[in-house]
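Below you will find the structure I want to go over with you.
Of the protein chains in this complex, all but one are displayed in their positions.
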Amino acid sequence: MTALSTVRIQREPFDVATEVAAITRGRTDAGAVVTFTGICRGDENGEPIASLTLEYYPGMAEAEIERHVAEAAARWPLIGVTVIHRFGRILPGQDIMMVVTVSSHRAAAFAAADFLMDYLKTRAPFWKQVEKADGRIWVEAKATDDEAAGRWAPSGKSHAAQ
Amino acid sequence: MTALSTVRIQREPFDVATEVAAITRGRTDAGAVVTFTGICRGDENGEPIASLTLEYYPGMAEAEIERHVAEAAARWPLIGVTVIHRFGRILPGQDIMMVVTVSSHRAAAFAAADFLMDYLKTRAPFWKQVEKADGRIWVEAKATDDEAAGRWAPSGKSHAAQ
Amino acid sequence: MSLKVRYFAWVRERVGKPEEDVEVPASVTTVAELVTWLSSRGEEYAHAFANPKVIRAAIDRIHVKPQAPIDKATEIAFFPPMTGG
Partner (left out) sequence: MSLKVRYFAWVRERVGKPEEDVEVPASVTTVAELVTWLSSRGEEYAHAFANPKVIRAAIDRIHVKPQAPIDKATEIAFFPPMTGG
């Protein structure tokens, strides 16, 4: 099955409903749509933050996300996948990124969205800096995120080696 | 944590974006939003259908869904949960039901949405009838749906006995 | 005892009505016995309950098994396996 896939990295906000409509419009084979939206929280490790700034590796980020979208489409029967990740300055309450997966059945849509999120959280070349009262600090990677991504091995592992 | 929860069973269409906004508006502790939307497909077991008609058990359906939402909120740290399920006649391409889960972190939002969907697919008192070329037939329950719901035992089991 | 019995989906269609109030003999004490008793009331009931394995039941809006006692029930519903979502 060839999934309709879209990957965008942009400074601008996005609209989840518009993205869902773009994949499902006019189709009658889509039975399940899962969306994940990551939102900027007002705290980091319990301390309030004023903003988040996201840096990424242009070229590598797009290529890597597209490869993982293709892997998701190979593993699960997907009709469509859209991944949008923002960069730049983001305020608490604003959206950071989204994943939409569309399939005929719910299990595939859920699994693919979960798989893509684990990748995006742990291995996509994005870095978050938060603005706190005492200055700007880079967010440290969480061990729990790495563990979640490990669930998808062995396929996930092949990307770790060159 | 007390999750803001909404359960509605209605004939009218719903708007996922409106429901997400209603839970997340003005909050800065929501970091992850997962939505699931079930859409009426144009086929059932490979045969085209003209429409779907959903019947439900008023009173029992609301109470059961609310109990499962409360169970999800007890298992995972949720900020909000909304479940909307339609009844009546639905055409291919139209939405049937939706689940929105909001949490500070993605794992809880994904797990709760998946848990609620397994319940809604297998044990919520709703019945689907499809309109095919040769008449109207009641959709038969799928064994795979029952298996998926079994993943959540032993807690899920307690509802099977009186 | 007096009971409200409700039917859904094809059980409702076969019985020919969505609900009814019935007077159940004292000898009928479980859900399974109620199914047997209802089946004896006419062809439409015999047809609806022909395969009891695919019939689900709820007492006062809680799923129950065939062995469940009905003595405290106010409303009992019968329906096929659920196909929501």
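Think of it as A, B and C in the order they're written, each chain with its own count starting at 1.
In the analysis below, a residue touches a chain if its C-beta (ideal position, glycine included) is under 8 Å from a C-beta of that chain, and two chains touch if they have at least 3 such contacts.
A quick note: this is a predicted structure, and the numbers were derived from the prediction, not measured.
Peer 1: Thinking of the complex as a whole, which visible chains are touched by the chain that is not shown?
Peer 2: So, taking every chain into account, the missing one touches A.
Peer 1: Quick one: say which of A:Arg41, A:Arg106 or A:Lys121 touches the chain that got left out.
Peer 2: A:Lys121
Peer 1: Where does chain A touch the missing chain, residue by residue?
Peer 2: Chain A touches the chain not shown through residues 38, 54-57, 59-60, 63-64, 85, 96-97, 117, 120-129, 138-141, 145, 159-162.
Here is the rule we go by: only the chains that are shown with their structure count from here on.
Peer 1: Just to be sure I understand the contacts, which chains border both chain C and chain A?
Peer 2: Neighbours common to chain A and chain C are B.
Peer 1: Quick check on this structure: which chain has its C-alpha centroid closest to the centroid of all protein C-alpha atoms?
Peer 2: Centroid comparison flags B as closest.
Peer 1: On chain C, where are the residues touching two or more other chains?
Peer 2: Residues 85 of chain C touch two or more partner chains.
Peer 1: Mind pulling the residue numbers of chain A that touch at least two other chains?
Peer 2: 106
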